[in-house]
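What you see is the complex with one protein chain gone and the rest in place.
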Amino acid sequence: MSKPLPETMLAVRKTRSEPGLWLERQTPVPRIGPREVLVAVTHAGICGTDRHIYEWDAWSRSRVLLGITVGHEFVGRVVAVGDAVCRVAVGQRVSAEGHIGCGMCQPCRTGNGHICEKVDILGIDTDGCFAEFVKVPEENIWPVHPDIPDEIAAIFDPLGNAMHTVMAAGVSGRSVLITGVGIIGLMAVTIARAAGAGKILVTDVSPRRLALAKALGADVAFDSRDGDWPRQARAQTHNQGPEVLLEMSGHPQAIRQGFAALRNGGTAALLGLPAEPVALDLPNDIIFKGATVLGINGRKMFETWYQVENFLLSGRLNLAPIVTHRLPLVEFERGLKLMQAGEAIKVVLEVPGR
Amino acid sequence: MSKPLPETMLAVRKTRSEPGLWLERQTPVPRIGPREVLVAVTHAGICGTDRHIYEWDAWSRSRVLLGITVGHEFVGRVVAVGDAVCRVAVGQRVSAEGHIGCGMCQPCRTGNGHICEKVDILGIDTDGCFAEFVKVPEENIWPVHPDIPDEIAAIFDPLGNAMHTVMAAGVSGRSVLITGVGIIGLMAVTIARAAGAGKILVTDVSPRRLALAKALGADVAFDSRDGDWPRQARAQTHNQGPEVLLEMSGHPQAIRQGFAALRNGGTAALLGLPAEPVALDLPNDIIFKGATVLGINGRKMFETWYQVENFLLSGRLNLAPIVTHRLPLVEFERGLKLMQAGEAIKVVLEVPGR
Amino acid sequence: MSKPLPETMLAVRKTRSEPGLWLERQTPVPRIGPREVLVAVTHAGICGTDRHIYEWDAWSRSRVLLGITVGHEFVGRVVAVGDAVCRVAVGQRVSAEGHIGCGMCQPCRTGNGHICEKVDILGIDTDGCFAEFVKVPEENIWPVHPDIPDEIAAIFDPLGNAMHTVMAAGVSGRSVLITGVGIIGLMAVTIARAAGAGKILVTDVSPRRLALAKALGADVAFDSRDGDWPRQARAQTHNQGPEVLLEMSGHPQAIRQGFAALRNGGTAALLGLPAEPVALDLPNDIIFKGATVLGINGRKMFETWYQVENFLLSGRLNLAPIVTHRLPLVEFERGLKLMQAGEAIKVVLEVPGR
Partner (left out) sequence: MSKPLPETMLAVRKTRSEPGLWLERQTPVPRIGPREVLVAVTHAGICGTDRHIYEWDAWSRSRVLLGITVGHEFVGRVVAVGDAVCRVAVGQRVSAEGHIGCGMCQPCRTGNGHICEKVDILGIDTDGCFAEFVKVPEENIWPVHPDIPDEIAAIFDPLGNAMHTVMAAGVSGRSVLITGVGIIGLMAVTIARAAGAGKILVTDVSPRRLALAKALGADVAFDSRDGDWPRQARAQTHNQGPEVLLEMSGHPQAIRQGFAALRNGGTAALLGLPAEPVALDLPNDIIFKGATVLGINGRKMFETWYQVENFLLSGRLNLAPIVTHRLPLVEFERGLKLMQAGEAIKVVLEVPGR
């Protein structure tokens, strides 16, 4: 009943070992296996990771396969399913988890596929979603609730990172410090507020992002270049420090200051990725404090996705100020440049239907 | 009914800012307040901390009050109680928790006095137990079960450190790596075995301690100078690495290798105190792994003490090989030198009654 | 510096084995021991328990000591402290935990004094606070933050029951069913909302209380006499049922229906006290469901108290509609009758100063 699929498509690809991403107009449409699903992408979010690949930083050079189609945040319509697919149907509006586990290891078989050692990541290890079509395994498909608009469905992946961090730490009734309010940090502010956090403190170097964090529910905002902020953060929290640290900057100094501010017995959830080893004062930062530190990777499959859906449907999240730009797919580079300039927070690319 | 208390007593004290500890014969017997208890010490354990103070290392110089009586592990008899003491009686055989909380802060009032920010530690901040008498607040007293012998009751404090670490991490049915099998690491081996650990792996530089760890229940022992041990540790644990890391060495390299070996989704409990900042590869060591890291300080009051008592009474702990020497108090320095020489593991000092 | 204490005082007492409570004008002011504190009560809340004692139901007859001064929810000023009291001072504004543990048992020594087997309860086992003065052990005193008004400080005890239930169950991001919205159930609604609950469903027989619950943040209200409500509750929660049940009615039918509605894998926290054994279909209600059931007693000392303080200071609780009446102490019986008539929710008694 669906119209025939084309042979080729538009795709944004990493084809040369140098800064840049390139739009190709004749990329073959992916062929699906018996347990795979082909999705016609309608909207895709640009992630900080995509920007790293665009800028071709050290991490990208060591990790990304040349020739890959990039992008991993999206929503679209199912246009084809493999012969053995039984839980997804053509026509469904879907997003997908971008961590593709091996399905056989202990993490994959115990509800922890997000930490599978052999995980492939969409848009890094396998062709991604900055294209007219993307294929994903049936197990990774997430049917999107009809009440959730496309531009939000397109960013379930980073929302899931923020949700995973907030829910793993446990913020209900506890004071929370978020170091770094970029895209995911800002999402964490509105999620933490909806999840019942007590006082929310944030740090960043950008006055604009700090102001936005306050608009989303943060109680106190600190410029992280003010070296005195950890002391002030303690003063704001009964002189004991915040009970929860959500580390979303990846900056060594912010990490160290976040630990210094953290309350004895507190919980630190680490999501930000430092580019180099970070020297920690383990006795004072973690051991004497009796702290709990949680490494956060991806999203729990699919506990985090249900949480994202539920919070969205509750109407208690405020994401409108975070999605600052909508651009057609072909203007992806303008989106990346807006992010580099600090003008854009989250950019959603729109893929015109055929 | 008890005989009159003397005015002065023997005490081992830190009286000069140089390496050494000195026996004083005319130290005043402590005066107790209305909520304090005076204990006639019968047995006291020498801790690594006491050795640091003896050696007068950088930490000791920055932390220890000159003129203090050292020692914090002991058992003895109550010889006097303050007017308002209602839960302890003269004649009881007791040990005591050495972390003296303020009693008023949130940690103290929520069962977490071990991480009170104003904690005083016996033998560091206040006069300790290498003496004929020691005073402690009533709240810190632990009545010792009659079936527990004195030389074990004297070392409840370090046993409690090991117990706290093992129980916080949760070893039941899980593979466990213990990096560093000094006194507390060895205690952790026998406790982890009794607490239901799966395979137990240990690392150390001392062949003697490694052999002792195996005698106490470790399945595999690695010389930590063999840089390949993390790979072998993974091979021993379904090629995924141990599920639990108990870090008891405080050595930066052991900490990094322990994290490298740890399974995705695993738990690391940190007890060992590095002398300097440790550079960690946070993405690979903690974040991508989805690891949980726990800082362990002291003992939970008094959950840990009940656990120590219960495990001891079960007969499932093997501590005999750990208490290698018993010496009279006046020979404390010989004990310290035996520890320095690697001949002694745990030394228990005996205090003759009057 | 404080004026001399009188010899006698006003007190509301249970002096005869029949329905009623009686105001006595010549009750001796309590004498404090060395570790006790005397508080001049300024405000006291009437609890459902006080009403049971007033009505002299089967439970009261079997449990309450004749001659006791009743009441256990209060705020007041410290007017005297025992010789050994060191953490409370004359003049402080305080409330107090009404569960007085033995201080020596395992629960008391592990931060679980609320479930001490030898617990004495203020106003039941020992003279309570419907009087000009009440004495409590120093350990039970809770200093009240200056930003918290008296009539709220007076009801920390039932707020603590609600808080303990909500926080033990864990409502952040989860759908919640509250069966029974009397005083504590209504408090649980506003707390659950502030603590980040998803959809909140409530049941009760009183239209007035159901309407109040909706005003406080409940999303859906069911008349519990409508036997179909569990099905509707499931329809409201993705056809799976609420993830959390807070049972606050003590009614056998509500308990059974609450379990029937509960989602597989859900959590039920039981606070309401049925007057008789309740027949449960354990396989379908709990076992096949993989449910977790938590018995909730009192308040955690003092974790719950800190939570109450923090939520109050956040400004996110709405308690104004719950405190419906303020009466002078001497009109306590009018307060009880207003409760019996369903006109009052929470009545706060005001004790005039001398």
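Note that the chains are named A, B and C in the order they appear, and that numbering of residues resets to 1 at the start of each chain.
Keep this in mind: contacts are C-beta pairs under 8 Å (C-beta built on N, C-alpha and C of every residue); 3 or more make two chains touch, one makes a residue touch a chain.
Just so it is clear, the structure is predicted and the values come from calculations on it, not from any experiment.
Engineer: Where the complex has a chain not shown, which of A:Gly20, A:Pro34, A:Gly91 or A:Pro207 is the residue touching it?
Structural biologist: That would be A:Pro34, which touches the missing chain.
Engineer: From the list C:Pro4, C:Pro283 or C:Gly315, which touches the chain that is not on show?
Structural biologist: C:Pro283
Engineer: Among C:Gly33, C:Pro143 or C:Pro274, choose the residue that contacts the chain missing from this document, as touch is defined above.
Structural biologist: C:Pro274
Engineer: Which one, C:Gln92, C:Ser206 or C:Asn297, makes contact with the chain that was left out?
Structural biologist: The one listed residue touching the chain not shown is C:Asn297.
Engineer: Tell me where the left-out chain touches subunit B, residue by residue.
Structural biologist: Subunit B touches the chain not shown through residues 167, 170-173, 175, 194-199, 307, 310-311, 314.
Engineer: Considering the entire assembly, which residues of subunit A contact the chain that has been omitted?
Structural biologist: 34-35, 82-84, 86-87, 103-104, 106, 109-112, 300-303, 306
Engineer: Name, in rising order, the residues on subunit C that touch the hidden chain in the full complex.
Structural biologist: 105-107, 112, 114-117, 238, 240, 255, 264-265, 270-271, 273-274, 277-283, 286-297
Heads up, the rule we're going with is that only the chains that are shown with their structure count from here on.
Engineer: Would you kindly tell me how far, in whole Å, the mean C-alpha position of subunit C lies from that of subunit B?
Structural biologist: A distance of 41 Å separates the two centres.
Engineer: Would you please write down the residue numbers of subunit B that are in contact with two or more other chains?
Structural biologist: Answer for subunit B, listing residues that touch two or more other chains: 106, 112.
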